[in-house]
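The structure that follows is given in the form of structure tokens.
Omission of a single protein chain aside, the complex is shown with its protein chains in their original locations.
Chain nomenclature is as follows: A, B and C, assigned in order of appearance, with residue numbering initiated at 1 for each chain independently.
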Amino acid sequence: VLAGRTLLQQALPVTFGLKAAGWLTGVERAEARLGELAGALPAQLGGAAGTLASLRGPAAAGASGEGEPAGPAVLAAFADELGLAEPVLPWHTLRTPVAELGAALGVAAGALGKIVQDLVLLAQTEVAEIVPSGEGPGWGGSSTMPHKRNPVAAVLALAAARRTPGLVSTLLTSMVSEHERAAGAWHAEWETLRELLGLVGGAAAAAGDALDGLAVDGDRAASNLDATGGLLLAENVTTALVPALGRLAAHDLVTEACRRAVAEARPLRAVLLDEPAVTEHLSPSQVDDALDPARALGAAGVFVDRVLAARGGASGLTKGRG
Amino acid sequence: VLAGRTLLQQALPVTFGLKAAGWLTGVERAEARLGELAGALPAQLGGAAGTLASLRGPAAAGASGEGEPAGPAVLAAFADELGLAEPVLPWHTLRTPVAELGAALGVAAGALGKIVQDLVLLAQTEVAEIVPSGEGPGWGGSSTMPHKRNPVAAVLALAAARRTPGLVSTLLTSMVSEHERAAGAWHAEWETLRELLGLVGGAAAAAGDALDGLAVDGDRAASNLDATGGLLLAENVTTALVPALGRLAAHDLVTEACRRAVAEARPLRAVLLDEPAVTEHLSPSQVDDALDPARALGAAGVFVDRVLAARGGASGLTKGRG
Amino acid sequence: VLAGRTLLQQALPVTFGLKAAGWLTGVERAEARLGELAGALPAQLGGAAGTLASLRGPAAAGASGEGEPAGPAVLAAFADELGLAEPVLPWHTLRTPVAELGAALGVAAGALGKIVQDLVLLAQTEVAEIVPSGEGPGWGGSSTMPHKRNPVAAVLALAAARRTPGLVSTLLTSMVSEHERAAGAWHAEWETLRELLGLVGGAAAAAGDALDGLAVDGDRAASNLDATGGLLLAENVTTALVPALGRLAAHDLVTEACRRAVAEARPLRAVLLDEPAVTEHLSPSQVDDALDPARALGAAGVFVDRVLAARGGASGLTKGRG
Partner (left out) sequence: VLAGRTLLQQALPVTFGLKAAGWLTGVERAEARLGELAGALPAQLGGAAGTLASLRGPAAAGASGEGEPAGPAVLAAFADELGLAEPVLPWHTLRTPVAELGAALGVAAGALGKIVQDLVLLAQTEVAEIVPSGEGPGWGGSSTMPHKRNPVAAVLALAAARRTPGLVSTLLTSMVSEHERAAGAWHAEWETLRELLGLVGGAAAAAGDALDGLAVDGDRAASNLDATGGLLLAENVTTALVPALGRLAAHDLVTEACRRAVAEARPLRAVLLDEPAVTEHLSPSQVDDALDPARALGAAGVFVDRVLAARGGASGLTKGRG
């Protein structure tokens, strides 16, 4: 059980498993898409204007002049030699394959960036819900600040995720190219694509390093969940009181108890157990149950199971297709 | 037969059919990808932290407390009601579906932009290889400049193609979001995605308008191809002379003829027919054949046929998958 | 005194004043740059090709034909009427003024985004070093989660800061325009610039709302600074021991003390005071001084004074020019 957070403030609890399952869906989807594109990457060979006009077979015996166009056959052999797919036509200024690859790399970087963003936030001194092992290349120490576990690999992956969107935009811009060979657009792709490949490959490795050997500090997570003195789960008390009091009265009663808990800096549980209108209907153990984060996980476990079951399917994002 | 151009200068000839076939591959691929994503767009419903913890069934008869988590069942019904796919888990901060959709819209805008970029260049006063019909909304006239056919729809589509890459980069940046509800990333998506949808839809409509009622001016294309006095196809003369002279001598002979054609501002054909070393081996009609753009189209027709044959397949980009 | 953080982990202490002074430099610089550009924004009027050829004065009395070119005079009057600067020449496809304005808006959004990013992090449940007043539009409450102070205005400003970079890139891309009137580039600017103006104006207002009525919780900051049990300032103890022990021995002694403090989960102060090699040279109050965050603020106060002194100068970023 880990604090779930909305807008970086604690909300309802989630499990670390649910968080990690979500990360997994993004990475697997990115991997599937990249694999799909890589497996169909077409070779490009077209000559000066995409007709392969200079490639001709030998003249037939006894005939003068030249033979039949040999472009398609050469193109097929060329693609085969490179282990690439054979394109339907030369695509020197039809850059969909490069743009799609770049876009998929951008999505992959985002999915990796999401993971390490969460790790960096969880590793904050004041949160500390994850514990880097201290071994491996993912987390650095500091001799002058021995408490620090610098998220060096996560930071690398975050930097990569910040650099990719601009590079993807360059590849998309380069799709608008002139005639049969562009004046600048094509040339803008070269280093950009190379950087994207390097950054996303590096981000994947770094995210792996950041995750490797990481432990979740359940005690710290529990203690963080306690930071609000039970206010997090106040709504559960309301729900428990509804059968007896009706929704409106239950809501008002609990809201007032929350107000007093904050004003008096006391745990919500103590305030509730001092309140006859509550104790008339709920026993202390029922109050404890209502305020127990472990009982407020909803369908977290179900969703984790669904993610694991969907692995290896065509798409990890939707249930029907998993 | 239309002038093929590399870096905006005439190179070997291509057909308008090859150009249009290439445009078609980009648009069909974009359409297929968008259809694939739209058909699997998952619904999103997760509650405060993605567990749907507040959704519970009624308590069993005779039992106290609440019933089983009802989140997954509600989520399935919710997705069904909206006609969207059921996600494996709530994805409030796992933005792959939105990022993939945005990226596909960016690729679509690029494929459309390529088409209208070519149209605008072909419609230049000095090129004029396409002839707008003057009817329909795609091309505007001017009462003060009656010769102009302003490419108004093409310009709209080009503007859209210029705006999409930056918007896609915003969506990719927004994938790096915090915990269970992001502080800003998610909110940056709303208008951005709406604009992308509007721009790409608008660009598709505008590109259609720009293409609608367009005719190719074959005479003008032929006359443009003649602008270099045959230099464009000089290499074909070399090829024709190789059997008699060998590659090096043939190349030197033709290069010298080209140099003189430029220096004397004469057609290459005339220079060649004045040259005994050429006429010894090639008749005037063989020279004409070598310099005939219509005989220098290589595999253009084959490639067009392949594109048409691949239509409706899973992917128009590669041959094996078409 | 507030925890200074590197890579989101506690490092040496800083004051809230230093943090806010830094924010101020970014905002003031952005304001100065925007004011500079807005004050020199040139009018644009050029006719079909930038020559204002259709504007001519009346023919001289008795003369036939037309008079002198009146373009420059009309342009001057036009700029005056609009309250804009008079350009040296029509700039329909010379988009530096728009690109510079867009870039300055992007820098402003970044400076604002830095402020609210820090606020959002400081407002985390587990950090809580700032206390929203609960009044005003900047921070939202939640009836079901009464402990939450949602940073609604900060989130708006962060969303704006995330959207601006892509929009600025569109304006920069639009500088590469064709001849005397671009086919698409110019048209891509319109909505993009309008959005930038709206987003940055909105971000400034929202950042103001987020800051308005905010208090710093000094007790919480102090307690956060205590979270590492003194490890944060271990280096200060080393420094205090150097005169007696030499640098190397002092370093080793303190490092070992830190290691034990972590292993035994005790405050560093207690471990140090148990160590004769320390107490031989430092009194308990000297150890307290060394570990006191308020004595470890370096030049924070000096820098704050410098920022305040530089206000209203030509540039708040550098000292010599302030």
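Simple rule for what comes next: contacts are C-beta pairs under 8 Å (C-beta built on N, C-alpha and C of every residue); 3 or more make two chains touch, one makes a residue touch a chain.
All values reported here derive from a predicted model rather than from experimental measurement.
Touching the missing chain, out of B:R56, B:K148 or B:H281, is residue B:K148.
Of the listed positions A:L55, A:V74, A:A159 or A:L308, the one in contact with the omitted chain in the full complex is A:A159. Although one chain is hidden here, its contacts on subunit A can still be listed: residues 48, 120, 145, 151, 154-163, 165-170, 173-174, 183-185, 187-188, 191-192. The chain not shown here touches subunit B at positions 3, 5-11, 120-121, 123-127, 143-151, 155, 165-166, 169, 173, 224, 227-228, 231-232, 234-235, 251, 255, 258-259, 262. What subunit C contributes to its contact with the hidden chain is residues 4-8, 11-14, 18, 21-23, 25-26, 29-30, 33, 40, 42, 47-55, 65-66, 69, 71-72, 76, 85-91, 93-97, 99-100, 103-104, 106-107, 109-111, 113-114, 117-118, 121, 158, 161-162, 164-166, 168-170, 172-183, 235, 239-240, 286, 289, 296-300, 302-304, 306-307, 310, 315-322.
Throughout what follows, only the chains that are shown with their structure count from here on.
Each chain gets one centre point, the mean of its Cα atoms, and the points for subunit A and subunit B are 29 Å apart.
Shown for subunit A are the residues in touch with two or more other chains, namely 5-8, 11, 121, 165-166, 169, 173, 235.
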